[in-house]
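Just one protein chain is left out here, and the rest sit where they should.
Letters A and B mark the chains in the order given here, with residues in each chain numbered from 1 onward.
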Amino acid sequence: MKRIHGVLSVLLVAIFLIGAAGCASQPQADGPKTLRVLAMQQAGPTPDEMNAIVAKFNAANPNVTVEIEYVSYDALHDKIATAMSTTPPAYDIVLVDDIWYAEFAANEYLLDVTDRLDANMKTNIFDSAWAITTVNGKTYGMPWLLDAKYFYYNEAILKEAGFDAPPTTWEELVAMGQVIKEKGLVEYPIAWSWAQAEAAICDFVTLLEGNGGKLVDEAGKPIFNNELGVKTLQWMVDSVESGVSNPASITYVEEDVRNVFSQGKAAFASNWLYMYELAALNAEESQVTGQVKMALMPVFEAGKAAGVQSATINGSMGFSVVGKSANPDAAWEFVKFLTSEEIQKEYAAHLLPVWANNYEGDALTALEALNPATPATVPMFKEQIPFSKVRPKVPYYSEGSKALQLALQEALTGQKTAQQALDDAAAVWVELGAK
Amino acid sequence: MSVLAKPRKTLTLARQEIRDGLWLLAPSMLVILIITVLPVIFTLVLSFFDTPLSNPVPRDFVGFGNYLEFLSSQQFWQAIWRTLYFTLVSVGLELVLGLGIALLIHARPPGWNFLRTSLIIPWAVPTVVNGAMWRWIYNADYGALNGVLLSLGIIEKYQAWMIDPIVAMNLVIVADIWHSVPFIAIILQAALAGIPVELEEAAAVDGANAFQRFLLIRLPLLQPAILVALVVRTVEAFRVFDIIYVITSGGPAFGTVTISYLTYLESFTYGHLGSGSALSFLISAFTLVMALVYIKILYRPENRA
Partner (left out) sequence: MKRKTPVQTMRNLVLMALVLFFVYAPIAWLVLSSISTRAELLNVPPSFIPKEPTLKNYLDILVPGRAASEVASTFKVALGNSLLVATTTTLICLLVGVLAAYALARLRLPFKNKLLMSILSVRMIPEISLVIPLYIVAAKLALLNKPAVLIITYLSFALPFSIWMITTFFEAVPMELEDAARIDGCSRLRTLFNVILPVATPGIVSTGLFIFLLAWDEFFFALIFTSTLAAKTAPVAIAEFTGRYAVDITAMMAAGVLAALPPVLLALIFQRYIVSGLSAGAVKG
């Protein structure tokens, strides 16, 4: 008997320890309904602001308690995918990057909210915002964090080289760049984010669309290996060879571009909105404060001729309700609340609103006065967003993108010709599309 | 009666021992069964179905379809090749370097104790920290590797080491070697210390030089230790994942996608749980075979003390 007691007592200790560890975390909120949100911590409003929004919602909806969790961007996709493996799912509301919408829609992770949208939303939110969360005509979430890549230039360097205005075409940029190089002002006029990562696709799409081209046709079949695609990629390769584009660009992601530009080692750069404040206004982070300006993203002559005024990449995120959620209606209420005009206006300091009418009249003035960066960023946002293009909404985008990233690297490092690299990538897309 | 009494007593004693044993083993066996054996069986079952991550239930039976699919996939064979390369090069170099360091310590130069203590540090540093540290060292624009090579005049300009798949793979191997050599060095050094001094002295008296002593006395006596180190490290190297996730995330150009990383991609990033389960099964099978080899060799009569 002593033996059995001995063993049992050990087991009890073990169970106690596990239980203690289990209770070491926050106890579960015991409301009638709990909604769990998965978001990202480096996006938009600070966690404090997000928690304030959540608190407001909880106060206004006594039957519902919202809990929000943050993970890093790299972990977000896989966390969402893993969470879908249980019923009910681990989260009711998730933050989705626009390149995942097609995949998640095809896997039936997200709730179709097309019929839940009201007229106000449809008219007053930017069309390019809806392009993010809409797949095959159905909408799967509310656009929330709208961002695009902007064209930055160093006014001082341009003036020294004798230019008063920024280029409007890429051909102009190359010409200006050569003058800047000859005058010894910078070694490589423009730095890009062409590392083997999604960042390279962003730049490729910007340039391709600026040429009047597209990654896929209406049927979703890859056409990036057509004449326009090859021309665009070849232009990229040539710009490195001629020394206009910084050769280290093939290892750069957005932060590297920011560093190079902020050290005055580039006259031009393409980057997301976040770079403006740091490069133009933050003396600790930048040596070129006061010299930074933004302009509409240039296009190619051919694109201009085809009627393309400007083209840039749209890199946004949306909030969606998980299809399998136990409380889809309550979840949708929260998503609507989070993305509503009032909330977005209030917290616009870190997140520019998706509502077009916030960029008119008094609302616009209020926005521009929010912080030292907004007088420049808000008008630029308004100008550029309508010309932002989304990446293809194909379910196999993650895998396909990797193949295309590889193709860009191979061409840029001279391992393959532009045509060969793009053809090989297109073959992968066709294979993926057939599955 | 006395003839019968003795056997009964022995039987009861033996049975009692078994019963005691079962009680003592019950908690552990239960835990292992629930946490390891059952999940593995579930994974095996899943591997015979076309299972998406969003609905991990056995539904669309495909038999050996998943297995056949990756056996005919180029990505799979490339991953196997890379894993073999990683394993052979890393374990091979670790063994050689580890043996060298063990011999060095064994020679008792002044400060040998400090050396042995210092070896513990790379071994104890967590894998993620190790990965982050080397990633920063290899950084194309600001890394220490570039800095050192530039200062020594070996390179003219900073190089982007990690964009070439082959270079990247080898640099990951370097990071892994730094972390794992101490393990082998310490084991081998302890084994060396266990070799009776008289054996070596006798050989020296007989006229054997250092190299002969090494080959004919030390090496054979080190065999069990080398085997242990070899097998443990081989199994670990074959399953490598964490360090790849942190340093290269499988890139560049899939150049560091090992079989474990491919399994992760299939299961979580692409959501093909059926294929992922089949792949993870392959890894389990290989490591189990290695484990059996290990056990067979270690439990040979001459190796058991």
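Heads up, the rule we're going with is that contacts are C-beta pairs under 8 Å (C-beta built on N, C-alpha and C of every residue); 3 or more make two chains touch, one makes a residue touch a chain.
Bear in mind that the values here come from a model prediction, so they are computed numbers and not experimental data.
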Message: One chain isn't shown here. Among B:L71, B:L215 or B:L288, which residue touches it?
response: B:L288
Field: Among B:N66, B:T83, B:N146 or B:Q159, the residue in touch with the chain that has been omitted
entry: B:N146
Message: I need the residue numbers on chain B that touch the omitted chain, in ascending order.
response: 14, 17-18, 20-21, 24-25, 27-29, 31-32, 35-40, 42-43, 46, 53, 56, 101, 104, 107-112, 114-129, 132-134, 136-137, 141-142, 144, 146-148, 150-151, 158, 178, 183, 186-188, 190-191, 194, 197, 201, 204, 224-225, 228-229, 235, 239, 241-242, 245-246, 260, 263-264, 267, 273, 276-277, 280-281, 283-284, 287-288, 290-292, 294-295, 298-299, 303-305
Field: Residues from chain A at the interface with the omitted partner, ascending
entry: 2-3, 6-7, 10, 13-14, 17-19, 21-22, 24-26, 28, 38, 40-43, 46-47, 69-75, 79, 82, 85-86, 90, 253-255, 258-259, 272, 274
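As a working rule, only the chains that are shown with their structure count from here on.
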Query: Counting in whole Å, what is the centre-to-centre distance of chain A and chain B, each centre being its mean C-alpha position?
result: 39
Residue ranges of chain B in contact with chain A within the complex: 20, 23-24, 26-27, 52-56, 140-141, 158, 160, 162-163, 249, 251-254, 268-271, 273
- line: Within their complex, chain A touches chain B through residues 3-4, 7, 10-11, 14, 74, 77-78, 81-82, 84-85, 103, 107-109, 195-196, 248, 250-251, 256, 259, 398-399, 402, 406, 409-410, 413
